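Have a look at the structure below before the remarks.
Complex shown without one protein chain; remaining protein chains in place.
Here the chain labels run A, B and C in written order, and each chain numbers its own residues starting at 1.
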Amino acid sequence: MFTHDTILRVRYGETDRMGYVYYGDYAEYFEVGRVEALRALGFPYKRLEEEGVMLPVHELQVTYHRPALYDDRLTIRTIIEKVPAVRIDFRYEVRNELDELLTEARTILVFVDRSTGRPCRAPDDLVRALGGYFN
Amino acid sequence: MFTHDTILRVRYGETDRMGYVYYGDYAEYFEVGRVEALRALGFPYKRLEEEGVMLPVHELQVTYHRPALYDDRLTIRTIIEKVPAVRIDFRYEVRNELDELLTEARTILVFVDRSTGRPCRAPDDLVRALGGYFN
Amino acid sequence: MFTHDTILRVRYGETDRMGYVYYGDYAEYFEVGRVEALRALGFPYKRLEEEGVMLPVHELQVTYHRPALYDDRLTIRTIIEKVPAVRIDFRYEVRNELDELLTEARTILVFVDRSTGRPCRAPDDLVRALGGYFN
Partner (left out) sequence: MFTHDTILRVRYGETDRMGYVYYGDYAEYFEVGRVEALRALGFPYKRLEEEGVMLPVHELQVTYHRPALYDDRLTIRTIIEKVPAVRIDFRYEVRNELDELLTEARTILVFVDRSTGRPCRAPDDLVRALGGYFN
């Protein structure tokens, strides 16, 4: 299991008139979480794209337990539970400074070869880098 | 079953550098879909809030089949499959002008009494208005 | 002078915790305004891009007189006051249903040839289509 924590602060523009973070804005938080997790593994998402691999989102599931509020300093925990093949699954937990669990989520992303537009296998070196966490 | 179609057009700011609608921006499309569905039933969401009822999202599930693209004219189909009690479930289907199914989603929203901050039952007149569709 | 009105409705996700439309979200409203103005002139912005012309924004000026609120039905008036050359200037006025002037704005956009990345002249047919409004 590979786990990575990223910290970010809620922006005013992300709140809605209930005073909560808008439910759709968490998608960017999860994106930040997984991008920083991949960076920590040595795979900046930007480099993946430069090497011709895209990683569109195929599924998103979110459960909202409690609202995040303006200026909250959130910890986005990103978890990879298995070695990716043609898809990569991420799990996310969002907590505030009181360590309350606000949101849980999962995404499924698919590796796509940009030149063909078709699904492809995860890059070998990403599989190897993650392999160490699952033995 | 209650079904309502809303049409909207993809904005430039909603695309990402893949040229696709960003996966998080669909949340606003679903919001527009359910708000217009409620308006068609005679329940502007704004009035619900004015009457002291909030409707935060508790769960979101999205499956992305094909990307929506810039300037696509999308049909958001919003479906209510059962009479709401303390929660209301919506299902969504997003199609483009070629009638291709791009995205399917579900949300669970919870009726909350603003004065107490606690879950409450759906307003009677909303239940009544929907009741006609389930007999 | 060419004037075009587009109507749109404020989405929940566009409000912030003051209950106002977030000041940055007007940029999308202006985008919708100018895209629909160009469409009305027979120039879908998408087609411009397909023909190799990009139109990035060079300047934006906004004055916020009064807030737009959730569910407001806004009229975005888009005004072109002179024939475009290498740049095209748009002016915008946002009004609510009470015809109150909420926001005024201006943008300067620059025609850029995608193949060279350099500024270029406005397409001839756009200049001709607009010419009729300035005699």
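Points worth noting:
By our rule, a residue touches a chain if its C-beta (ideal position, glycine included) is under 8 Å from a C-beta of that chain, and two chains touch if they have at least 3 such contacts.
All of these numbers come straight from a predicted model, not from anything done at the bench.
The omitted chain makes contact with just one of the residues C:27, C:69, C:83 or C:129: C:27.
Considering the complete assembly, chain B touches the hidden chain via residues 12-13, 15-19, 22, 24-25, 70.
Interface with the hidden chain, as seen from chain A, comprises residues 9, 11-13, 27-28, 31-32, 35, 44-46, 70-71.
Seen across the whole complex, the unshown chain contacts chain C at 18, 20, 22-28, 31, 54, 56-64, 67.
Rule of thumb we're sticking to: only the chains that are shown with their structure count from here on.
Inter-chain contacts peak for the pair A-B, counting C-beta pairs in contact. Central chain (C-alpha centroid nearest the global protein C-alpha centroid): B.
Separating the centre of chain A from that of chain C, both taken as means of CA atoms, is a distance of 34 Å.
Annotation: 24 Å between the Cα-based centres of chain A and chain B. Residue positions of chain A touching 2 or more other chains, listed in rising order: 18, 22, 24-25.
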